[in-house]
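Removed from the display is one protein chain of the complex; every other protein chain stays in position.
This part shows subunit A:
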Amino acid sequence: MQIAETVNAEHGKFDHEVNVCVALGCLSQHSDQLKDALTKEAAASGKRCRVRQTGCMGLCAAGPLVLVEPSETLYGGVRAEDAKELIDSLGEQPVERLAVHRENYFERQQHIVLENSGYIDPEKIDEYIGRDGYRALVKVLTEMTPAVVIEQISASGLRGRGGGGYPTGLKWSTVAKSTGAQKYVICNADEGDPGAFMDRSVLESDPQRVIEGMAIAAYAVGATKGYIYVRAEYPLAVSRLTVSLREARRRGFLGTNICGTAFAFDIEIRLGAGAFVCGEETALIASIEGLRGQPRPRPPYPAMSGLFGSPTLINNVETFANVPPILRNGADWYSSIGADKSKGTKVFALTGRIANTGLIEVPMGMTLREIVFDIGGGVPNGGKFKAVQTGGPSGGCIPEEHLDLPVTYDALIGVGSMMGSGGMIVMDDTSCMVNVARFFVEFCMTESCGKCIPCRAGTVQMFQLLTKICDGVATHADLDLLVDLCDVIKNTSLCGLGMTAPNPVLSTLRYFKHEYLEHIEQKHCRAGVCACGSRVMAGEEVTA
């Protein structure tokens, strides 16, 4: 493509590219001011170098981050005062004082979804095009029929990254087969799972990739209109998306006669309004229609009858982000990565009691131990690993004995947790597992939409029982009741929120029952978190 060549020729003019992360994490460390300072110094230095803003580089906790190309030197904790020294060092010895050495962190990863993160300016479509962006869309529109596109997606083995892991190709073919004059494509960017920020990061760092993925999907299923439903808590993502949609339209990748073909498709942004349940697909659709975001029974599935009663394809941000590389490089390439029945890579948000907090992308099938210890650097400050929580409020805690588990959709379910959207929260012995379970139940309780009784009333009861246990005033009968409640809520709730709300309780009971029993029998909380037994006085500082 011609644009790609122009952009790459542009690159050739510089000896050094200085990339400054301006995604949320680093921006909160004033990386925008840092960028200005670097730009000024670069101009003054007379060197052939260029400073540009980019998306997240993954190691957010070490921010603000600066990546120098082509030497691939990574700097962390850079201040505006360091700008001169940094620019002066280009072509010389790197500034050792600021260099980040986390080889394991980066070497063990494989970037597909994040391939451009940290390397392009998210607000410049040309930079995306310069890295093979929109090549897949052009190829699809000019060389492939919708059926062939769907075949490729099916053959790639891609499964939904929004939590459920439904085969993407199958979903696309259902929507393609549905009849209706108007069809819709929706990108689920609600990312309600607390502790997860993969989708935000992709939208802030490489928004065009999601737009391209949606356009390909629309062509494949026969849709002409798309929506991106983003949470209002992500204003930066919203503003980058707004810019990107405009740029994509200007370049003819959205609108009518896309890439000179008869295909027409456009995308609108819709803002969420802070309800976790709106991530559930039928609730999300209701919300776009301007209604309260309450789920409805399925079937009919959105693929048959979704937005405004029309067939609707709904996929997660990361799912769409995987689409362009699959079509660019072929289904075989993609399916050769990852594990059996869990193909490709997965982006995880590694947080909690772990040395390298941040965003990682690894091939599926990598073990939890490799992720937590090799990439994550293990538990800092001499703490002892206790569990890793995956799958958010729908997931569970996985203890040390299962650390060698390969991370796949099915293996995680096998140990009572799930992949979810990709939050991984590491806990050490400063966390009380009963308290953690209570935390998630409280979350589900306050986020329950209230439509059905098992979830609305059941989560309140679970919360009260867990509070009793934490306070050291519960009996064995309370514990039995809690277990029964879990069973009822799981089996009788209408939507996924209620159905999975007991999971954190069930999984902590499975692996950490002794902690529950200690609270009940000895009024003792070994982590010193709960209000029972050996507790430090309320309000007093508990050692971090």
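The rule is simple: contacts are C-beta pairs under 8 Å (C-beta built on N, C-alpha and C of every residue); 3 or more make two chains touch, one makes a residue touch a chain; residues count from 1.
Going forward, contacts and distances are computed from a predicted model.
Enquirer: Could you tell me which of "NAD-reducing hydrogenase subunit HoxE", "Bifunctional protein PyrR", "Glutamyl-tRNA(Gln) amidotransferase subunit A" or "ABC transporter substrate-binding protein" is the UniProt name of the chain missing from the displayed complex?
Expert: Answer from the record: the omitted chain is "NAD-reducing hydrogenase subunit HoxE".
Enquirer: Per the definition of touch given earlier, which of A:289, A:340 or A:487 contacts the omitted chain?
Expert: A:289
Enquirer: Touching the hidden chain in the complete assembly: which of A:70, A:91, A:252 or A:274 does that?
Expert: Hidden-chain contact among the options goes to A:274.
Enquirer: From the listed residues A:115, A:151, A:233 or A:410, report the one that touches the chain absent from this view.
Expert: The single option touching the absent chain is A:233.
Enquirer: Of the listed residues A:25, A:76, A:399 or A:454, which contacts the missing chain in the full complex?
Expert: A:25
Enquirer: Who touches the missing chain here, A:34, A:60 or A:347?
Expert: Answer from the full complex: A:60 touches the omitted chain.
Enquirer: Spell out the interface residues on subunit A facing the chain that's missing from view.
Expert: Within subunit A, the residues that touch the unshown chain are 24-25, 27-29, 59-61, 63, 191-197, 200-201, 232-234, 270-276, 287-293, 308, 349, 351-353, 357-359, 389, 392, 423, 425, 427, 431, 439-440, 443, 447, 449, 539, 541-542, 544.
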